[in-house]
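A protein chain is absent from this complex, but the other protein chains hold their places.
Which chain is which? They are A, B and C, in the order written, and residues in each are numbered from 1.
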Amino acid sequence: MDFRLTDEQEMLRDSARRFLEKECSLEQRLHAPVNGGFDAARWAQFAEMGWLAASLPEDCGGLGGDIVEAALLMEEFGRNLVVDPFWGIGVLAAQTLLAADADKARELLPLLCAGELRPALAHHEVQSRGVIEHVTTQARPAGDGAWTLHGEKTLVMGGNVADRFIVSARTSGGSRDRQGITLFLIDANVPGLQRRDVRLIDNRWSAEVTLDGVRVTSADLLGAVGEGWAALEYGHARGLIALCAEAVGVMERAMWITRDYLRTRKQFGVTLNTFQALQHRMAEMLIELELSRSMVYRAMAYLVRPLAARQAALSVAKARVGQSGRFVCAQGIQLHGGIGVTEEYSIGHYFKRMTVFENELGSAQFHLEQLALRECAEPAAARAQN
Amino acid sequence: MDFRLTDEQEMLRDSARRFLEKECSLEQRLHAPVNGGFDAARWAQFAEMGWLAASLPEDCGGLGGDIVEAALLMEEFGRNLVVDPFWGIGVLAAQTLLAADADKARELLPLLCAGELRPALAHHEVQSRGVIEHVTTQARPAGDGAWTLHGEKTLVMGGNVADRFIVSARTSGGSRDRQGITLFLIDANVPGLQRRDVRLIDNRWSAEVTLDGVRVTSADLLGAVGEGWAALEYGHARGLIALCAEAVGVMERAMWITRDYLRTRKQFGVTLNTFQALQHRMAEMLIELELSRSMVYRAMAYLVRPLAARQAALSVAKARVGQSGRFVCAQGIQLHGGIGVTEEYSIGHYFKRMTVFENELGSAQFHLEQLALRECAEPAAARAQN
Amino acid sequence: MDFKLDPADEAFRQEVRAFLKENLPPDLARRGACGFHPIRADQRRWQRTLFERGWGAPNWPVEYGGTGWSHLRQFIFDEECALAGAPATDNGGLRMFGPVIYTYAGAELKARLLPGILKGELYWGQGFSEPGAGSDLAALATRAVRDGDEYVVNGHKIWTTGAHTCDIIGLLVKTNPEAKQRGISFLCVDPATPGITVRPIIDIGEAHSLNEVFFDNVRVPVSNLLGEENKGWTYAKAVLENERATSAEVPLNKRKLAQLRHIAMHERSDGCRVIDLPGFAPRLAQLEVDLRALEWLTLRALTEKSEGAVLPYGSLLKVRGSELVQRIGELTVEALEQYGSYLYAEPGEDPDAKPDWPPGPDYAPGVVADFMYRRAATIYGGANEVQRTIIARSFLGL
Partner (left out) sequence: MDFKLDPADEAFRQEVRAFLKENLPPDLARRGACGFHPIRADQRRWQRTLFERGWGAPNWPVEYGGTGWSHLRQFIFDEECALAGAPATDNGGLRMFGPVIYTYAGAELKARLLPGILKGELYWGQGFSEPGAGSDLAALATRAVRDGDEYVVNGHKIWTTGAHTCDIIGLLVKTNPEAKQRGISFLCVDPATPGITVRPIIDIGEAHSLNEVFFDNVRVPVSNLLGEENKGWTYAKAVLENERATSAEVPLNKRKLAQLRHIAMHERSDGCRVIDLPGFAPRLAQLEVDLRALEWLTLRALTEKSEGAVLPYGSLLKVRGSELVQRIGELTVEALEQYGSYLYAEPGEDPDAKPDWPPGPDYAPGVVADFMYRRAATIYGGANEVQRTIIARSFLGL
């Protein structure tokens, strides 16, 4: 076990940090939200710097990296609260596609790496609440091996600028069966698809996608009929880790911004850093940050474990990072005082990002409940050893 | 609504405070635990001062007071961590008896008030966990209107010095039915009854009582056959409030002991009270104390409400007081440092008392769950108005 | 001790409830129940209605046009209004400044200022904080120099709630720069006076209630001085004490908890109500427990007040009340899931404008905006850290 970065990884992180601090600071992209959080020229730069390729295999046009590379980048994005849809397109959709269909992945992911294709994952639904297998969107047989899609998808991250949608739909089974979920890749402007773009409070954008009789054929299939769950799980696992890594970046920067503020802001004739109660609060923030970072490492280590152990580790991570992130960023505001709740100062945006984090891929409470179910079901002996 | 004490109530409180501080300080009763937490002469004094009669009606030999008087006394007992079985005998058993059988109450309670009768409530069982109606002890018909009792009772508070037991047993129904619970008053040394005395970690004493074929007749009945639940609920409601009032006394004294210690103990060349982190901790302790006190008032006010509202208020109180009490007393130890964990210093005993409190009449979590059930069951409109 | 509610008080509750049912327009109630800052037009309309009923100032004595109600009745009144979704009335004028005016101001100022508050025509802004004087308010630097019958004011205030819509500002100024607390005076300033510039501060809920206010040679008549010169600190402390006395905001918290229940019973996960998801209801129950504790601590504060309170109730209530509103908001946002992430921007002051909001249920707009704004609850009115120090020093003697 070795927590040190390789030279390549260090280079990737350092170049990302330099670029983002120079080009993507909070101040610089005040107008980004209005533009859908997207800048085509910037996206081309992401591609050029190899970020879209960093965590994809070489036969898909990638650089042969893995989740570590995605996490490194996401942590840097977190520090700067980058709103570009890297996560939705470059992690969640890309990794799902990779796992769903090897042939299509080899065909399409090189385009994604080059910045020429922007698929988004249209999977989440209003009543999903963290449950991957929750799919009520229907794929109804329409003869000749075709289907028509009917349903509504929400929180399609990056959906506002997507040119393709990976849509999960039910070809059989009930709303929470793992079996019977089928993935389709469809064009963003296919007839029957309606999109409403939604700005989130953290200034990232998502879309609500309504499918009303969208016609798809077997040529649009990703993987086998009814077997989409495994690819979704694969993509969600990596997406969750990347999200947690981003949150670590969010927390870390929020902590240092607050530290710097305490060292300069005066009240009662002295700088705030001299107050013991505030010092201790910041010590707690550091502890929470470092526990969260450890959780991301652990989740990455457990990716190779069998499904049950992997899912437990992911739940552990999402729960802990969500709890820590809320604490750290809320205290970041609190220690700033009034300026912390203003839109023009940075610290509040860190809190907003963590608020949305809680509503993505299952809240801390959802994941605690998943772990609780395991506690009741599994024999204690097995748990004690993993 | 008036939170002021009447003159009589103030006299009662003041005299109790004076007596207890003089006679029942922690230091003075170091050997009390060994003697079963009981001193016959002291008990006679309790009777003489009217404490056993304070919250009982006049036709039962009481002074015509109510729950307020019991709560006042219990708060004073809490301050001094009195281990004498006032609560078990003078509140829980007395109030249950009062509600169970008016005739027997008029006959027996005057003896209790005079200190000449010491009944204990043998109701709690190993698997009760806060559920009043949990009774598995069986009353089997034995012909001629007689029954034989079979079962095991635990946490019979004051049971080690009781001369009578009020026993709850099932004459019909399942283990958690409200109907079918019958109360009997039996002699402590009746054949078939075995007692094992148990010292609790807070130095109060209870007993485990095994009933193996104890023969009872209709003469031993308290109230009607199968109708014991209402009396148990009545007694438990008052017992719970008295317990919470005691906890308020425990917390308050623990807080002031800690305050005094911080003002005198030096570290790093200054007294501890100069450290802001400790000041703020103590501010939190005061807040928790006063919220708890408010909860006791509220629970008393709700005693006259219909069953559902009353039970909700009792659960609210027990949950909040348990949470606050643990915090306040744990922080009392923490702010003392090493001396706080020693048996010969007082502060740790306050924490021990609150630990046992959590295991009596349902934990904070149990009561939260009771409230949660209501949240799911009741229409919101009804709740918002009460 | 007597915990029985007086039947007359209960009858009073029914009277208030009936009045609200009859007089509170549904559109006001709908907007009042959501989390956005109240619309000034709604507030004016509602205050006028209350005034006409004789209930314009529940907390003022009868001689100034108040109701003369007991604290308990005021509490009942506030609770019923909140639960019915009535717009918040002007806390500044009615609770913070009004009582200071009738206690400390001269007859002329009283006559000039109090009726407008009662009728909903005179809204107050609080010009206390400055960039360099937040928790340490006495460090304020805004200067007022006497020039004949006027003061000339120069300085810079911040966090002035409603400065963009208010009719008068209660302004703390330094009239003696040599002294600290004893050099402070209290002026009542018309925000339309030349030299005053208001700059909006948008909060992290993307809403506008806060402002910066700049004073550049602003001339204020001496007749607008409250009480005596250099005694402003006394009046300011009274204003802040009035602010803290209601700072547990039990009625508001009750409304918010009722809203959370409503949402948790209507949002669903695969058909199952969110309130029935494992683990949800106990957290809701914990909030109910903490709200009840706060409610009864408030009742104690109200009834013991007349007795000369020893406990620093204001600080106790401020700390837990502000924490509670944040915790309720947190669970509400969680209950909304994706709708708790959507940006439903503040609709603005025009009650008839239809905002272009993302889709979602009726109860979604305003929730996350309010959750964001309420991060300030543990900061404004004296940060909770400052309250803890006050508690530790004043009551615990640490």
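In this text, a residue touches a chain if its C-beta (ideal position, glycine included) is under 8 Å from a C-beta of that chain, and two chains touch if they have at least 3 such contacts.
Note that this is a predicted model, so its numbers are computed, not measured.
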item: In the full complex, displayed partners of the excluded chain; value: A, B, C
item: Of B:Glu69, B:Asp101 or B:Glu358, the residue in touch with the unshown chain; value: B:Glu358
item: Contact residue for the chain not shown (choose from B:Met1, B:Leu20, B:Ala53 or B:Leu155); value: B:Leu155
item: Footprint left on chain B by the chain that the document does not show; value: 124, 126-129, 131, 134, 154-155, 175-176, 196, 198-202, 208, 266-269, 275, 277-278, 326, 330, 333-334, 337-338, 340-344, 348-349, 351-352, 355-356, 358-360, 363, 365, 368-369, 372
item: Residues in chain C touching the chain absent from view; value: 278-279, 282
item: Where the unshown chain meets chain A, residue by residue; value: 1-6, 9, 68, 259, 262-263, 273, 276, 278-280, 282-284, 286-287, 290-295, 297-298, 300-301, 304, 313, 316, 319-320, 365, 368-369, 371-376, 380, 383-385
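Simple rule for what comes next: only the chains that are shown with their structure count from here on.
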item: For chain B paired with chain C, centre-to-centre distance based on mean C-alpha positions, whole Å; value: 41
item: Centre distance in Å when chain A and chain B are each reduced to the mean of their C-alpha atoms; value: 52
item: Touching two or more other chains - residues of chain A; value: 275, 277
item: Junction residues of chain C, two or more chains touched; value: 385, 388
